[in-house]
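The excerpt is restricted to a subset of chains, each kept in its original location.
Here the chain labels run A and B in written order, and each chain numbers its own residues starting at 1.
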Amino acid sequence: MFLRHSWYVAALSSELNERPIARTILGEHVAMYRNFEGRIVALSDTCAHRGYPLSLGTVVGDKLVCGYHGFTYDAEGTCVAVPGQDRVPSRLAVRTYPLVELGVWVWIWMGHDEPEMAKLPETPWLLESEEWAVVSGVAKIDANFGLLVDNLLDLSHETFLHNGSIGTPEVATTPLEVEVDDEIDMVNVYRHMNDVICPPFYSNTTGLEGRIDRWQDIEYFPPGYYKLNSRIAPVNQPPAPDGSDHHAFHVKIFYGLTPSTDTSVYDFWALSRDFCVDDRDIDGFLEKMQSSVVQEDVDALNILQRRINGGQEIAEVSIKIDRGGLSARKMLERLTEEELARQS
Amino acid sequence: MFLRHSWYVAALSSELNERPIARTILGEHVAMYRNFEGRIVALSDTCAHRGYPLSLGTVVGDKLVCGYHGFTYDAEGTCVAVPGQDRVPSRLAVRTYPLVELGVWVWIWMGHDEPEMAKLPETPWLLESEEWAVVSGVAKIDANFGLLVDNLLDLSHETFLHNGSIGTPEVATTPLEVEVDDEIDMVNVYRHMNDVICPPFYSNTTGLEGRIDRWQDIEYFPPGYYKLNSRIAPVNQPPAPDGSDHHAFHVKIFYGLTPSTDTSVYDFWALSRDFCVDDRDIDGFLEKMQSSVVQEDVDALNILQRRINGGQEIAEVSIKIDRGGLSARKMLERLTEEELARQS
């Protein structure tokens, strides 16, 4: 069962143009495009006539024409033209989905009720600005959503799976702290590594060499929004009591976790930094580095899912590093129960 | 359930030679070859010994030798030799199927009873002659037979799916007429487009330019035989009262719809024309054009079937253009009921 009463990342802003794209989100086929008026539209990717994917159709002005028999839909999903006759069957329409574009990400509301705007995350860092530079991307993982939650909530795996880019020995050896906020439905995982090696991911972008303080503060808002506040600073230069932190470099690493099917999930990501914001070379380096890190996760989770598909039942053993993931699972269970309760 | 008491196209004539081919027809594995006497043979593609496909065997004289252990079958399917011993087990044989070669197509009788010769379609246009030139081909579609019936019975889709080759706007906008003949089990769909654009498919072969009269008269004989009579003529030059039609160009487009499995179907096609019958360039052009049109159908139906395989249930909405397809479905249902009734 999927949590539907929620916002999920559905597309990168750059993906939406007059050529529709297809995504399967929470098991539903969704077609998305940007029409010639600039409006972004998400509608059921299934023509009401014979079920052909509308994403294979053509955007004509502010409408989408099915590529099989030409049934034509406006931005509200209403069918406004059919072939061979003037009269359109009354009330012929396909479902549309509310979309909100916030910087590099486009969010979709998957609930059948009115979209709850208050639940939409605030993400000013995802808009290009003088303070923040952003790069973004997306990968599809052939694995259950839960495996991606496990992965992101415990960054110990950086040391082993992402060795050579963001992983250093100290990530695995440094204990972490977990805090759960059941009021605003957030799981925090803190890992403050002081006087440690600077991995290539940061040495090549900040110019810091030798040893650093490196903090990883995770904020996970189940089900679909994850923010990692990464602080890289010279050793022994903590933030000032007023919160100012001029010696440090800040990178915010965002993940949009969007279930596709029971065995696949979209892994949207975005990286915002508050330094060298005009440096396109650093953009390119980070984009390449992060894509490669994400691909390592994709490969690992695909392998785990194939094992599960093959019938493997894993008797898990959990240790301290797993407390973040276990807290996230617990919160997801509670949210699921609450959504079920609301429905009945 | 498949209609078995019927003839289906099993192969192109040109496909049958001393190297056997394998086809799965109505769920049955069939091996076919032409032996050194020129006789065409269809037999079960499953050796009686250990089930190895006989299509992987070798034709030796008028016999087929299994490629695994050498069990040898004559053209009646009787096993006439086995390895390691002189005596062949008595009554050892595999099923054979009646074949009839009519021009470019070879028909197979899939019933368990005697083949009904009267049900074999008359197709003089499929033989090379001074009046008719023929090109032919076959594609396999990973989709249910019914999706191909839907596709062929409504040519409105030419405008959208085959835009640029045979589709023009008027195909979709011109209303069609449907006639059902329950005596001879035929569905007719007529669409007469007068004073319309000539698509490349015909302008490049007939030499007609500018506007034309274009008639599409479909005769569908369920389950497996479909004939589209296409008439292309200068505007306002209808056939004479005696039926003669000297100003027009005629192309007959044949389809053999042969179910393979529940989710696959062979799409045999042949194109006969009554003009430029000696022009090999036009042969080549039409073969290429038609292959490309068929591939567009293949792609579309494969996509629809993948949706169905993924569990999609489509609540269809039908309009006037669908009357041909709906009539075909209805007739197929009746024929299925009749076949079931005959069996019980």
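Just so we're on the same page, a residue touches a chain if its C-beta (ideal position, glycine included) is under 8 Å from a C-beta of that chain, and two chains touch if they have at least 3 such contacts.
Note that this is a predicted model, so its numbers are computed, not measured.
Asker: To what total copy number does the complex in this file extend, with 2 chains depicted?
Answerer: All together, the file's complex is an assembly of 3 copies.
In this section, only the chains that are shown with their structure count from here on.
Asker: Which whole number of Å gives the spacing of the CA centres of chain A and chain B?
Answerer: Chain centres of chain A and chain B, defined by C-alpha means, are spaced 48 Å apart.
Asker: Can you list the residues on chain A that touch chain B in the complex?
Answerer: 29, 46, 48-53, 56, 65-70, 82-85, 89, 92
Asker: Provide the residue numbers of chain B that touch chain A in the complex, in ascending order.
Answerer: Residues 150, 154, 156-157, 159-161, 172-176, 300, 303-304, 307, 312, 314-321.
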